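Here it is, the structure in full.
Every protein chain except one is present and positioned as in the full complex.
Presenting subunit A:
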Amino acid sequence: MTLAAADGGEPLIRWDWIGDHTGQLADLTAHHLKLALLPILFGLVVAIPLGLLCARWRWLYPPTLGVANVLYGLPSLALFMLFIPYFGIGSGGRADFTIIVPLTLFSLSVLVPNVVDGLRSVPDPVRQAATAMGFGTLRRLIQVELPIAVPVVIAGARVAAVSSISLVSVGTLIGNGGLGQLFVDGYSRDFTTPIIVSCVLIIALALISDGVLVAAQRLLTPWARRGTR
């Protein structure tokens, strides 16, 4: 395969570099995945109870949504830096939380509204029937409304996961960006191979995790009409 040469006769991709660095690429990919997806998991753990509270006490929702939106409006880099004093800088161990905590906060701005919308998507006759059959409020939320909200919650998780996978790269600027590290490496050495490889891997990660979430939804909600989400 002959790709157009960059200046100096350097090829756009050196296949042998990839072959020599498979170990490092695998490590970075795994690390990237951890930095991107743990926040989604933590985000769900926070967003589901928060969403339930907002559905139960409606007045809670506007202020909660407001806070989530303000968080989303903050530049990711600024938020990463905010947590450096608490978790430190660098890659691995405790320092990973410098990335994970801000990304968890970002994920909330997508996940909380989706949990609330999902709970509100429960048809009125269904909610009414549940009450009339003798479900208490809490039991109805957990056994009826939350399961029916799952497709909408997963739709939110898909958006949050893809955006999280792309945002991890920003962490490169503070020395912990998963596959994003390869950008810096490539730019500093004027060497295109790592840049292209990391782009391809990040896109692949996004596509695969989206596919996994779609599959998870099929498994969790066999009752959902085919063709709707």
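Convention: contacts are C-beta pairs under 8 Å (C-beta built on N, C-alpha and C of every residue); 3 or more make two chains touch, one makes a residue touch a chain; residues count from 1.
As a convention for this text, contacts and distances are computed from a predicted model.
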_Identity of the absent chain, which is to be given by its UniProt protein name, from "ABC transporter domain-containing protein", "Sarcosine oxidase subunit alpha", "Carbon monoxide dehydrogenase" or "Phosphoribosylformylglycinamidine synthase subunit PurQ"_ = "ABC transporter domain-containing protein"
_Selected from A:Ala55, A:Val101 or A:Ile148 as touching the chain missing from the view_ = A:Ile148
_What does the interface between subunit A and the hidden chain look like in terms of residue numbers?_
123, 125-126, 128-136, 144, 147-148, 150, 221-225
